[in-house]
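The complex appears here minus one protein chain, its other protein chains still in place.
Our next item is subunit A:
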Amino acid sequence: MATTTSPGPWDRVTRTVNDATRKVPAWPLYIIGAVPPVWIFVAGLTGQLGVDPVKAMEHQMGEWSLWLIIAGLCITPLQRFAGIRLLKYRRAIGLLAFFYILGHLLIWLVLDVQIPSQIIADIVKRPYVTVGFAAFLMLIPLALTSNNRSIRWLGAGWRKLHQMVYAAAILGALHFIMLVKGFQLEPFIYAAVILALLALRLSWFTRWSRRGR
């Protein structure tokens, strides 16, 4: 993990972070994580989200979901390449991502499209909706098996199952790219970040970086 050379300033940063996080439990993340959706909903109710609060809520929840997915994908590379250990927060981040995506979906269903027949038609016929919905479906088994008992029960299969988040992350980025009009940079930045984080996991990259040390 950590390099064998003499400790430099970077190692001090790593040690400080690791010492600090050792004392901070993961559970407050659930409370902090509840703040943005509640804030977004209250802001929408009280007219602080502008002229079109439904779209604003939908987009903000979607963006938060992507940030959380990206945060979750950062944890393994941070440990592997920088020695920063944040693994104990990964479950909370992943579950929050799932609930944010659920919120994003519910805003779309209940406040935006509203009409059940059109919801079904959109899921089947509109590729960007299909892609986003598929990503959500993929995350359901992951959320359900995020408890300790499932981890023990599934054994080695748990890791394999939870690698499905890679596919869901790619679909999430694709969902964003597909829904904008014209050529816009922002969704491609999200896609690039997600693809880069996934590339760091490829075995050739890991081998290459080990050889480099």
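Operating definition for what follows: a contact is a pair of C-beta atoms (placed from the backbone, for glycine too) under 8 Å apart; a residue touches a chain by one contact, two chains touch by 3 or more; residues count from 1.
Going forward, contacts and distances are computed from a predicted model.
For the chain that does not appear here, its UniProt entry gives the protein name "Protein-methionine-sulfoxide reductase catalytic subunit MsrP", which is one of "Aromatic-ring-hydroxylating dioxygenase subunit beta", "Protein-methionine-sulfoxide reductase catalytic subunit MsrP", "Transport permease protein" or "SapC family protein".
The hidden chain makes contact, of the residues A:8, A:50 or A:141, with A:50. Only one residue from A:115, A:167 or A:189 touches the chain missing from this view: A:115.
Subunit A residues in contact with the hidden partner, per the touch definition given at the top, are 44-45, 47, 50-55, 57, 111-115, 118, 121-122, 125-128, 178-185.
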